[in-house]
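Every protein chain but one is kept in place in this view of the complex.
Just so it is clear, A, B and C label the chains in written order, and each chain counts residues from 1 on its own.
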Amino acid sequence: MTVTTTANGTTTANVSAATANAAASAAATAEATGPQSLTMAKALNTAMADAMRNDPSVLVFGEDVGMLGGVFRITDGLMAEFGEQRCFDTPLAESGIVGMAVGMAINGMRPVIEMQFDAFAYPAFEQIVSHVAKMHNRTKGKLKMPMVIRVPYAGGIGGVEHHCDSSESYYAHTAGLKVYTPATVADGYRMLREAIDSDDPVMFMEPKKLYWSKDQVDLGALRAEHDAGTSTEGRAAVARPGTDATLIAYGPSVPTALAAAAAAAEEGRSLEVIDVRTLVPFDDETVCASVRKTGRAVVIAEAHGFASVSSEIVARVQERAFHYLAAPILRVTGFDVPFPSPKLEHYYLPSVDRILDAVDELQWED
Amino acid sequence: MTVTTTANGTTTANVSAATANAAASAAATAEATGPQSLTMAKALNTAMADAMRNDPSVLVFGEDVGMLGGVFRITDGLMAEFGEQRCFDTPLAESGIVGMAVGMAINGMRPVIEMQFDAFAYPAFEQIVSHVAKMHNRTKGKLKMPMVIRVPYAGGIGGVEHHCDSSESYYAHTAGLKVYTPATVADGYRMLREAIDSDDPVMFMEPKKLYWSKDQVDLGALRAEHDAGTSTEGRAAVARPGTDATLIAYGPSVPTALAAAAAAAEEGRSLEVIDVRTLVPFDDETVCASVRKTGRAVVIAEAHGFASVSSEIVARVQERAFHYLAAPILRVTGFDVPFPSPKLEHYYLPSVDRILDAVDELQWED
Amino acid sequence: MTIHADHSAPETAVEDHAADVRTKFGISVEDYMLPARHQIQMVNPDGSLRSHDEQGTEPGHEYPTPSDAELMAAYEQLVVGRRVNDQNSALVRQGRMAVYPSSHGQEACQVAAAMCLSEGDWLFPTYRDAVAVMTRGVDPVEVMTIFRGDWHGGYDPKEHNVGIQCTPLTTQLLHAVGVAHAAKLRGEDTVVMAMCGDGATSEGDFHEALNFAAVFHLPVIFFVQNNKYAISVPLSHQSVAPSLAHKAVGYGMAGERVDGNDLVALLAVMDRAVKLAREGSGPLLIEAHTYRMQAHTNADDATRYRPDSEVAEWQAKDPLARMKSYLTDKGLLDDEATNRIAEHAEAVATQLREGLGEDVPVQPLDLFKYVFAKPTPQLKEQSELLASELAREESAK
Partner (left out) sequence: MTIHADHSAPETAVEDHAADVRTKFGISVEDYMLPARHQIQMVNPDGSLRSHDEQGTEPGHEYPTPSDAELMAAYEQLVVGRRVNDQNSALVRQGRMAVYPSSHGQEACQVAAAMCLSEGDWLFPTYRDAVAVMTRGVDPVEVMTIFRGDWHGGYDPKEHNVGIQCTPLTTQLLHAVGVAHAAKLRGEDTVVMAMCGDGATSEGDFHEALNFAAVFHLPVIFFVQNNKYAISVPLSHQSVAPSLAHKAVGYGMAGERVDGNDLVALLAVMDRAVKLAREGSGPLLIEAHTYRMQAHTNADDATRYRPDSEVAEWQAKDPLARMKSYLTDKGLLDDEATNRIAEHAEAVATQLREGLGEDVPVQPLDLFKYVFAKPTPQLKEQSELLASELAREESAK
């Protein structure tokens, strides 16, 4: 049983070399101790590797995740280390991938599957909405769905059509799915491990423009944190404290919000930035505490604004913090137009300027 | 070429009788003048028949829409009157139905297709989101998508799982789709004709619990209105005027909101009920004018509240009418749980009591 | 995971004799995949046994004969299944059940699909396969919970290894593939029976499931009950292939056709299929020719789209009558056995009437209890809202 060999049965030099390199580099990272400079890609990769080491029922599959290590290399080296039984390529069919994962979850596995890009998860929509989200409920918990569906999402990388959708609102609106989206390298590790541990299905939305963002991260400390059971689910992070207004952001918009807050600070305005982290469940407490404190808020997201997660954040915050609000809560989101071509995405995406404009409109004169 | 005959080539008595009856009843309704008592089902059916009479490029297809006239009989008699070339059954595959309709729209047709139930449109999600919604934009209008996707949706009929989803938020969040949902018999006719006339794709969400609701309707007058070009797109209706608070509802929730307003009136509270009619485009003017007038609002929808059309309505109204608000805008929506089984749906659905409770909480004491 | 196939194209007629040599079970690959030209039928509608050369078998398609004990046990389930179908339809008419998609006429398929499996195997049924689910051992009242409307499902899938009765068409075939794949990865010899209807074969998930099963070489039996209609749509509008079994070819899989109203043939074909699958020969597609004797569900009106004469034709091929004559002629079924079986069927019917007759009070707060394994604060809040409404209603009484 050899899927790494070519038709005529010989494994070729360059192919096996690539595989060996991947395995070696994975091992090197894994063994490093103390703070090191790591990309989000590597943090996610390490999280999967650690989970697979700890639990033989964790499987990774999808399109091109095996030999190639995924088009973003997030699964790089996993096939080499864990074998083609635990990390493998499937035929090219997303409903098939998710549907097969449902069966695997029913039968004792913990599948971690990759949708190659946001818009290519749509063929699996029925499986996700009608089964992944509902199986636990309809069987009164008799069948659990410990499944992670990884979705590289959103724009900012000059991708062509169908490669840049912000699809998180579809999933957040679906009862029965949890929706995580990390914005920092450390959260990449933390949250993916928590997602894999979870007995609930998690739509794990990976901001693809942050894959190559780097941070000083101590993997040993993160592993210890994980083993101690520290949880980020339902816990928003105060990414930057401030007093005058609150920027509420998640995933790819967190760095933009932080940049806006830095720029505002230069002009003497102190903005607090909240990184929502898990959209479902949502951390009402942290978010509302901030808005009650500042009295003003802007919600930032790349997705189309209409009927979205950002609408929800506005709706729940105005409901819970109404009498603390000095101005309406504003939104800076993607426009309600199809995600544009590479040369136009700049005009579509929430930007520092657009955020600062919105902050300026928060009726400071009153 | 005969699809109405059985395997051995003979058309049987009972089958042809049913077909003939359907055609005769359709003709009878069509010819009636002056006000008559009509169901929403018949209004929708008549709208399609009228459109097909006026324009040979209008086609109706889907699962069971031909000989059977659809599981809800909304296409009853169309095959008999217009022939199996213009109203026909397809193989059982929703992505196929929508994808084929895209091709037909490219090649000069105006397809009106039926998804048998809300949750059975999910297999077509990719075609809807990645093509129906985007074809006009990506070709700079060179290809138009004059297509109506009819979706019987929402609950209240004791349906089993997958037959009661409120899926409108998925579509409303998708840039490039228009989303209509009629709440009255007359709007059933008006809005479906307008949807068929539209060069934009319309997700036509039919509240299935209202199919058998009746009203006195003058088809002649509605036809004249249509021919005069009267439009409901982007025009919410004031379904009941009032002064103390605004109930914002659409589709299946409009009758519930009206019943709540009637009950409130008995207690001396005057509630205005807005029927949104088209979710995309949204009528900010009418809705905000009402809220500015009353200072209080409750949004009502069957769908899960989280990241939904109702979230959007709250978000936009608080943004546009903030300083007129005496209290936070509240929502009465379906809970964030999978749509329940028949014996439990009563506890899930927005009810008159739940709406009145929300109205009571609008901080009247302040 | 096993991925078989040599896709290197045979380039020329001259060089390429290798293609002809690729064989399975001693016949060419194409002959292996193509279904026998005829459906397998062992017993005539009148109950008489067909001679071997009239049974439709061909080289590479040979079947073991079911044992007498197996036949009698299967017949008993057949009678029970028919009784259950008719009892449920009656309960629907009495308003005790919301809906019931009856498998009246298809009970031989139902029984065979369940009986050919061993304990550790899995069954993935549709909404119409309640009788198969029961035959597998699930409590009848639990099976019907979904149709009474108390909850979306009433049984624990893990108790008897039976998936939920699935409504979104052919989605469950992929779940079957996943269960088989997980078992295979652990080295277990689980066989999975994946059921669907003729109409459902048009869905994309059908294609993806068969292909995944074939590529990963999994022990899944895809069992299509071709009952000639998908609600009102006849098979001729669904497919123009010579048979649905021919669809196997596109996946490098073998396809078979069997008389779905002939329990003897069904058992023979299914037992062989399970044996082959368990031994590692990969997935199989079986098409059973049967007929949906009643409307799609009680909500449907079949007279709108099909002639009574067609229904009458199939009435004459009823699986029960046929099996009864056959077993009686064979000397296996006597009055005593007939009575015992009838009593068994009646007992199950009584169980259903009693179990479904009771009005089990529903628990509204259950709405929130099972959405997640680890609950969210949002659902806690919503649950409290409903609880306080209920408390107020209660105190207002």
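Annotations
Assume a contact is a pair of C-beta atoms (placed from the backbone, for glycine too) under 8 Å apart; a residue touches a chain by one contact, two chains touch by 3 or more.
Since the model is a prediction, treat every value here as computed from it, not as a measurement.
In the full complex, the chain left out of view touches A, B, C. In the complete assembly, the contact with the undisplayed chain comes from C:Glu208, out of C:Glu208, C:Asp300 or C:Asp318. Annotation: of B:Arg138, B:Arg292 or B:His346, B:Arg138 touches the absent chain (contact as defined above). Touch with the chain omitted from the figure is made, among C:Pro219, C:Gly252, C:Pro319 or C:Pro364, by C:Gly252.
Within the entire complex, the positions of chain B that touch the omitted partner chain are 1, 3, 7, 59, 84-86, 88, 90-91, 93, 95-96, 98-109, 123, 126-127, 130-131, 134-144, 175-176, 178, 198-200, 233-234, 280-282, 284. Interface residues of chain C with the unshown chain, by the touch rule above, are 3-7, 9-14, 16, 19-20, 22, 29-30, 33-34, 37-39, 41, 50, 53-56, 202-208, 211, 214-215, 217, 226, 228, 235-243, 246-252, 257, 259, 289.
Residues 3, 6-7, 10, 12-15, 18, 63-64, 66-69, 71, 89-96, 119-120, 122-123, 158, 160-163, 306, 335-338, 340-344, 347-348, 353-354, 357 of chain A touch the missing chain (whole complex, contact as defined above).
Criterion: only the chains that are shown with their structure count from here on.
The most distant chain from chain A is C, comparing centres defined as mean Cα coordinates. Distance between chain centres (mean CA atoms), chain A to chain C: 39 Å.
Per-chain Cα centroids separate chain A from chain B by 34 Å. Shown for chain C are the residues in touch with two or more other chains, namely 151-152, 168, 204-205, 366, 371, 378.
Looking at chain A, residues 95, 123, 126, 130, 134, 137-138, 175-176, 280, 282 sit in touch with two or more other chains.
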